[in-house]
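Only one protein chain is missing from this complex, and each of the others stays in its spot.
== chain A ==
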Amino acid sequence: MQTAEDLMTKRFMRISTQHNLREALALLLYGDQQNAETAATVVIDTQGNFAGILTPECVVAGLSKNESTAHETAESLSSAIDENFPVTIDNVMKKGIPTVHRGTSLAELVKHMGQDKYECLPVCEEGRVEGIVYVSDIFKATATAALTADEGIVLE
C-alpha cells in the first residue's frame, strides 16, 4: 500500500508565524505568478517547528475580518483589509492539523481527511516538516486504487 512518503510533495512554500497578512498576501500572489502551488503554505514557528497551515482561505478570512463578519459595502471591506494587514499569521493559520510520518499508510491518510477539510497533511520527522501530502494527492491515489480493478475504466 502507498504511504505518505510516496505521495508527499517536498517543494512547498513556507512562512513564519510572525509574518503578517500583508506579507502572506504578497507571498501567495507572487507564488501564483511564478506557478508555485499556493493551496497550502507551511507555517513554521520561531524554533523552526511545524506550527500550522496557511491557505488562501485563511488569508481571505483574516483580511476581511470585522465584528459583523459581513461587509455591506466595498468601503467596509477595504477598511477591514487595511486594519487586518498587520495581523500575524499565527492568528489566522489553521492549527491542530494532525501530522503524519513517512510510513503512514494511504488508508490512514484517508481517515484523517474524513475528520476535517485539511488542505494538506504535513509529514513530520522530529518536529521538522519533510514534505506535505495534499488532499488532492490522497484523493488521486485512492481513486486510482479503487478504479483500476474496475472493468470498463482504464487509467494510465
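Keep this in mind: contacts are C-beta pairs under 8 Å (C-beta built on N, C-alpha and C of every residue); 3 or more make two chains touch, one makes a residue touch a chain; residues count from 1.
As a convention for this text, contacts and distances are computed from a predicted model.
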Checklist entry - One chain of this complex is not shown here; going by its UniProt record, which of these names is it: "Acyl carrier protein", "STAS domain-containing protein", "ABC transporter ATP-binding protein" or "Aspartate carbamoyltransferase"? => result "STAS domain-containing protein"
Item to check | Option from A:V43, A:V59, A:V92 or A:V129 whose C-beta touches the chain left out | outcome: A:V59
Next on the checklist: Under the stated touch rule, tell me which residues of chain A contact the chain that is not displayed.
Outcome noted: 1, 9, 15-16, 19, 22-30, 32-33, 35, 37-40, 55-57, 59-61, 63-64, 69-74, 76-78, 81, 105-108, 110-111, 113-114, 116-117, 119, 134-140, 142-147, 149-150, 152-156
